[in-house]
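Structure below; questions to follow.
Here the complex is missing a single protein chain, while all its other protein chains stay put.
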Amino acid sequence: MLSSFVTIYARRLFVDRAAKRVLELVVVCSGLILLIIAGTLYFRSLPVHGQAHWGSLLMSREWHPSRGQFGFLPFIAGTLWVTGVAMVLAVPVCLLMAIYLVEYAPRFLREGINPLIDILAGIPSVVYGMWGVLVIVPFVKNYLAPWFGVSSSGYSIIAGGMVLAVMVVPGIIHITMEVLKSVPQELRDASLALGATKWQTIKNVVTRRAMPGMVAAIVLGLSRAFGETIAVLMVVGNVARVPGSIFDPAYPLPALIANNYGEMLSIPMYDAALLFAALILLLVVLYFNVVSRLILSGTKWSSYYYG
Amino acid sequence: MTGIPPHISVRDLNVFYGKDHALKDISVDIPNKKITAIIGPSGCGKTTLLKSFNRLLERADNVKVTGQVLVDGEDIYDPKMEITHIRKKMGLLSQKPYPLPMSIYDNIAYGPRIHGEQNKKKLDKIVEHFLKTASLWEEVKDKLHGPAARLSVGQQQRLCLARGLAVGPEIILGDEPTSALDPKSSQHIEKRFIELKERYTIIVVTHILRQAKRLADYVLFLYMGRLIEHGPAQAIFENPQQEMTKEYIFGVIS
Partner (left out) sequence: MDKRYIEENIFKFLMAVSGLLIISVLLLILGTIAYKGLPYLSWEMVTQPPQNGYYLGKGGGILNAILGSLYLTGGATVLALLISLPVTLYLNVYAKKDSVSVYVTRFVFDVLWGIPSIVYGAFGFTLMLFWGMQASLFAGIITVTFLILPIMTRSMDEIIRMVPGPLLDASYGLGATRWETAWKVVVRQALPGISTAVLMAFGRGIGDAASLIFTAGFTDALPSSLGRPAATLPLAIFFQFSSPVPQVQGRAYAAALILTLIILGVSFASRFLTKRFTRHIVR
């Protein structure tokens, strides 16, 4: 009896320790994925950024792969334009909607809208792109551009920005709502008890308290918008020129990779240049993540993103 | 105390949470087969002391423990000590009952199973026996395979008691085990404790003085992390030696 107890006991402890080792190994390996991806992209793109100065690569307009000239400015400018337009459109709408849902909306409305936002988050990007081509591009071509007195094919920065704006909405709303909900009720009560109106309370107390979280939500939305590929690629025109206005076509970095990688490998250094583009995207995302993490400093909200 | 060495004796125990010195130089022997109550105002370290007895403290962050807790003569803070072994000797009742996420039957059988009991008939017997000990059998015998989470809070706490007893402990630790319960259920638990003290050493943290008076044979009074006074219940309640104990027992500090 005693000996059987001892063997069972020894086996249980062995299983526990073995499990610990295995889990540790999995954690370490999965943590290395980031290093491996970054390292792979860095070293495989070395032919491009090894000789040239990073600044000149990023700031040059000359993109002639067959002549070995790789200037990324048109693509970086395209990415910044599209992302910027998307954020300008999405952020006010998202903040207003989130504030309404948390502060004003009756319970049934808040709970009824949540699944709708989930649906919006679930629609695949190729479907967003299709919708953009079917609805947004003609809208820009036939109504928006003429209204501003310019002519446009419709495949433009503004079209990309509008599609992208819809795509980042669910993420920003979700995280902003979490942030607002975490503002303690006592804080609102304290302000109301001083005779402030509901709106004054929201404006001066709630949003002030929630500001870091809301900024982080926007930064994370920005980082999502930065890397969106297929939907933007389908509506943005893909012309490798530095754009002059929002009705011009543009060529964002992700679209550059998606359109060319895997096919044009016969041109020397082309694949290195495209992996360099991927490396830029990775670094930007890393930067945004660090920034938002510093803002939130360890609170739980960041993971609510992309839901 | 008589010739039998105490189950638990504490020697110069200090506990730090980061810089916070939660328990200071505690030394005490807990008498066997009696109910010992740990009393004191909230935040005085009662629960910390209780959890130090089966090393549940170490789940928290940057906890540092110095000194010794001897259980059956073995120092449980000895790095060589395997803790599951110690914990099996003690049943734990927490403030709020936490049934495991499984059926009533599986809750009781969980402990015996992990300790190697596979025989279905024996398990059936164990489950029935300990549910009866916790006087829960009559209420649940028809829904043994229903979820434990659906029981009332009072029933859940008795289930937790039965679950703790089923691993065959010698000691029962209760961390304000009645604080989440209604008066009727509390009475139920207190009655069980009085029945059980013939066979088990019971240690209960409580902030309810009347409960301590009803239950305890032996009392430890803690204040600000120090063990101010300890002794047989009657002596402490009727004739406390320390000024602080007097003030607490007669309601000046709380």
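Letters A and B mark the chains as written, and numbering starts fresh at 1 in each.
Operating definition for what follows: a contact is a pair of C-beta atoms (placed from the backbone, for glycine too) under 8 Å apart; a residue touches a chain by one contact, two chains touch by 3 or more.
All figures in this text were calculated on a predicted structure; none of them were measured in a lab.
Contacts of the undisplayed chain with the visible chains, over the whole complex, involve A, B. Considering the full assembly, A:Lys20 is the residue among A:Lys20, A:Lys181 or A:Arg208 that touches the omitted chain.
Interface note: of B:Gly45, B:Gly164, B:Gly225 or B:Pro240, the residue touching the hidden chain in the full complex is B:Gly164.
Touching the chain that is not shown, out of A:Val133, A:Leu192 or A:Val239: A:Val133 (per the contact rule at the top). Touch with the chain that is not drawn comes from one residue among B:His7, B:Lys46, B:Arg87 or B:His188, which is B:Arg87.
As for the chain not pictured, it touches subunit A at residues 12-13, 15-16, 19-20, 22-24, 26-27, 30-31, 33-34, 37, 40-41, 44, 92-94, 96-97, 99-101, 104, 113, 115-120, 122-131, 133-135, 166, 169, 173, 197-200, 220, 223-224, 226-230, 234, 254, 257-258, 261-262, 274-275, 278, 281-282, 285-286, 288-289, 293, 298, 300, 302-307. By the touch criterion stated above, the residues of subunit B touching the omitted chain are 54, 56, 59-61, 84-85, 87-88, 90-92, 94-96, 98-103, 110-111, 114-115, 147-149, 160, 163-164, 167, 173.
By definition in this document, only the chains that are shown with their structure count from here on.
Between the Cα centres of subunit A and subunit B there is a gap of 51 Å. Residues 82, 84-85, 114-116 of subunit B are the ones that touch subunit A when the two sit in their complex. Those residues of subunit A lying in contact with subunit B across their complex are 4-5, 8-9, 12-13.
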